[in-house]
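Just one protein chain is left out here, and the rest sit where they should.
The chains carry the letters A and B, assigned in the order they are written, with residues numbered from 1 in each.
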Amino acid sequence: MTNPPTVPTGVPFIVIEGLIKQFDRFAALRGVTAEFDAGKVHVILGDNGAGKTTLLRTLAGLAHPTRGTVSVLGKNPHDACRDIGYMAHPSLLYDEMSGLENLRYFARLYDIAGDSRCEQVIRSVGLDPELSRPVGKYSQGMRQRMSLARAILHDPKILLLDEPFSNVDVHSAREMVGLLKGMRDAGKSIFVVTHQATLLEGVADEFVWMQAGQIVDRTHHLAPEITRAEQP
Amino acid sequence: MRSFWSITMATLTKDIRLEWRSKDALNAMLFFSLLVVVIFVFSFDPLAEESRHIVGGLIWVAFLFAAVVALNQTWARELRNQVLDAYRVSPAPANALFVAKVLGNFIFVSLLEALMAPLFVIFYNLRVLGPAWQLMPVALLGTWALVVNGTFFAAMSVRTRSRELMLPLLLFPVSIPAVISMVAATTSILTGEDSAHFYIVLLLTYDVVFTTACLGLFDTVLQAE
Partner (left out) sequence: MKKAFPILAALTALFLAYAFYEAMFVAPTDALQGDVYRIIYYHVPSAWTAFLLFFINFIASVQYLANAKPSTQRAAKWIVIAIGIAGAIAPFIPQVKQMLPPGMYPSSVATTALIIVGLYFLIGKFFPGQSLDVLAVTTAEVGVVFCTIVLVTGPIWARPVWGIWWAPGDIRLTSTLVLWLIYVSYLVLRRFSDSAQTQKLAAVLAVFGALDVPLVYFSIWFFRTQHPQPVIGGGGSMDPRMLNVLLISWMAFLCFAFLVCWARYRLEQLRREVEEAEALESLREPGAPSAQTSKAKVPLSRGPQ
């Protein structure tokens, strides 16, 4: 298995070496070796079962490698947790609390005092901090945005987003993409797993293709066939 | 250290607030506890001579059943929407979460016991023949014993099939010395026939040993996928 072509420049921010992740008889990741630079948006694509979510969870420290190593900012992912923000397909929020109450709680986990940061972050994702409606009653678009707010609450250097646009309306999706662009321009590194790659076409710095538990290619652009195929 | 307690208190107050908002679950639990007592009253005749000697056992078995039902809910909210992942990914220490959950369960189970105990006194016409004040340390230490291990094993059960079954399955064997002590101590105090002193010390030892073990090993359990 030869190494796929790496995207040049920069100091490696995230280094993955021979990563294998096995769940009993199923290997989700079968030997991933890659380096990722800082300050870029990397979009991870592939079929279901290609290992995209597992890769993201390993970077977040939620999945432990069966073999191989992952180093984030030169550390174990768990030790680098202050610099990592994670967003998954479930909302990672308490349904019975309002958005602000949720963020207030998570702020305490990150040693962030006061409400001002929480309110600022909620506004930045286009939601109203005063909204007392419990998160369980939000629309999907609002829930994804609030979930993103939780992920960026502690201003992490690295963002790991798993299917952030899933079931989200076009307007919310475009707003989120704009937000991601702004964060990348401010120097953050962003990894997005998505099936809707065209949303990120103008913003992504590279596309990482996965298949059968391995990275098979890394490109600067989406092939023109995909752009046409994804259009309605 | 200050941030540890701040996180513990934040988690505890959040849990209490959420429990209070969905009062349905709370009310259902209280009613369930009442039902357990009633079943026991119909199964073990309060007027029989022997009842006085077994009521210590009955009370703690009733508490145990109510506690298991409560403990099974410990992590339910964290599992919905995978909130536990958000905690794992944060720098917050695992033990802060554990202590908060144990304290929450302790308060909740104590509440249930406070409801059930007077019912037992009433239905069984109990009079305490020994030193009644000793019932307090027995109740506190005994409840802590059940709740600290129960919260820990509930976390272990999260990663298993038949979650609600795994908790009692893991909890009961390990709790046996605590149950023996609680029951024997309570019976001694109620009948006034023996000293409960040894059992109170044993319960204290049990609590110290297992609280230490839980605090030492909870991080391993939390980080399990």
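The working rule: a contact is a pair of C-beta atoms (placed from the backbone, for glycine too) under 8 Å apart; a residue touches a chain by one contact, two chains touch by 3 or more.
It should be emphasised that the depicted structure is a prediction, and the values quoted were computed from it without experimental measurement.
The residue from B:Phe44, B:Phe65, B:Phe123 or B:Phe172 that touches the chain not shown here is B:Phe172. For the options A:Val32, A:Leu45, A:Leu100 or A:Val177, the residue in contact with the chain missing from this view is A:Leu45.
In the complete complex, the residue from B:Ser22, B:Asn125 or B:Thr220 that touches the missing chain is B:Thr220. Contact between chain A and the absent chain runs through residues 1-2, 4, 20, 22-27, 30, 45-47, 49, 63-64, 195, 209, 211-213, 216-217, 223, 225-226, 228-230. Seen across the whole complex, the unshown chain contacts chain B at 149, 156, 159-162, 166, 169-170, 172-174, 176-178, 180-181, 184, 194, 198-199, 202, 205-206, 209-210, 213, 217, 220-221, 223-225.
Going forward, only the chains that are shown with their structure count from here on.
For this pair, chain A with chain B, the centres built from the Cα atoms lie 39 Å apart.
Within the complex, the chain B residues that touch chain A are 3, 6-7, 10-11, 14, 17-18, 21-22, 77, 80-83, 85-92, 223, 225.
On chain A, the positions that touch chain B within their shared complex are 60-64, 78, 81-82, 84, 86, 88, 90-97, 105-106, 108-111, 150.
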